[in-house]
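Please find one structure pasted underneath; my questions will follow.
In this view, the complex is presented without one of its protein chains, the others remaining in place.
Here is chain A:
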């Protein structure tokens, strides 16, 4: 925080847990967020995302653990003193104030001079595309417009830490993309630390510096988007981001596994005995004629095409291996020629480096 133009403050969760009655909504939550970093919380409904944000904002008291902002423990600090911007999942706009008055509220509470406030509110409403609706009450705005007012209100006072609980959930695709870019721009310009909750894996992948995947109140994996996608820590994370094929393999001596009829080299140690689950992304599998040559360092298997679907920029094939296992293949389309028909015998092949192995659900 030495550079005054960079507002962001680091945030640190240390062994944080929250218990409601006898069940834990969040448990063993350890997360360190650097100043100016954009971290997304991703997880199924009820996985503890909102609860984590509420503890950071000060509306829930952790049952155990410690939370620090800017190096200072905030556990005893009331919410109003924390200077953390928040976009609530339910928007929580003041129904008796216009859009402009809602956005003005945090500035007024900070006693900023009137002229400065008016300029800031006008600029912020312009950024979220609501300048023409400044004098409407929340009840006279659509869901998406309300969401944008909530966003403007949370950002206008340039808080060092900004929490957003599915801030773009109610927007159509186009507006969503516009505001995603806008949030990233504001965040980068001010250097804000952002903790962003979303259900949308693509949104998390495109916006985040790091993604924190949660399940049942626990953190499964925190990593950069590429790592999360390419090296998921377990099958749950693998399934959460994009599509994935799961094939069963058994160890075949050191450095090799057997996938049905073929033996593939296996770089990892692998289990001493028992089955190994191999995950392969559909876009990493190539589909070719039965007699086509196989590139070096590729694993190849025969299969029969069951279904083919045209999805614009790619073709999606469902094929059955001779073992009976179903495999999805996404074939990117440079042009529309070629293609394989249902019933056709084909050869599927992929680089050995495209395979990820899991034992009991954890990365092997």
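In this section, contacts are C-beta pairs under 8 Å (C-beta built on N, C-alpha and C of every residue); 3 or more make two chains touch, one makes a residue touch a chain; residues count from 1.
Basically, contacts and distances are computed from a predicted model.
Between the listed names "Carbon-monoxide dehydrogenase small subunit", "Putative spermidine/putrescine transport system permease protein", "4-hydroxybenzoyl-CoA reductase subunit beta" or "Lactate utilization protein", the UniProt record for the complex's undisplayed chain reads "Putative spermidine/putrescine transport system permease protein".
Residue A:106 is the one among A:8, A:106, A:282 or A:357 that touches the chain missing from this view. The chain that is not drawn here is touched, among residues A:24, A:157 or A:350, by A:157.
Shown as candidates are A:80, A:115 or A:336; the residue that touches the absent chain is A:80.
The missing chain, though absent from the display, is touched by one residue of A:20, A:59 or A:310; that residue is A:59.
Residues of chain A that touch the chain left out of the display are 57-59, 78-80, 82-86, 88, 90, 92-96, 105-106, 109-110, 129, 140-142, 144-145, 153, 157, 172, 174-175.
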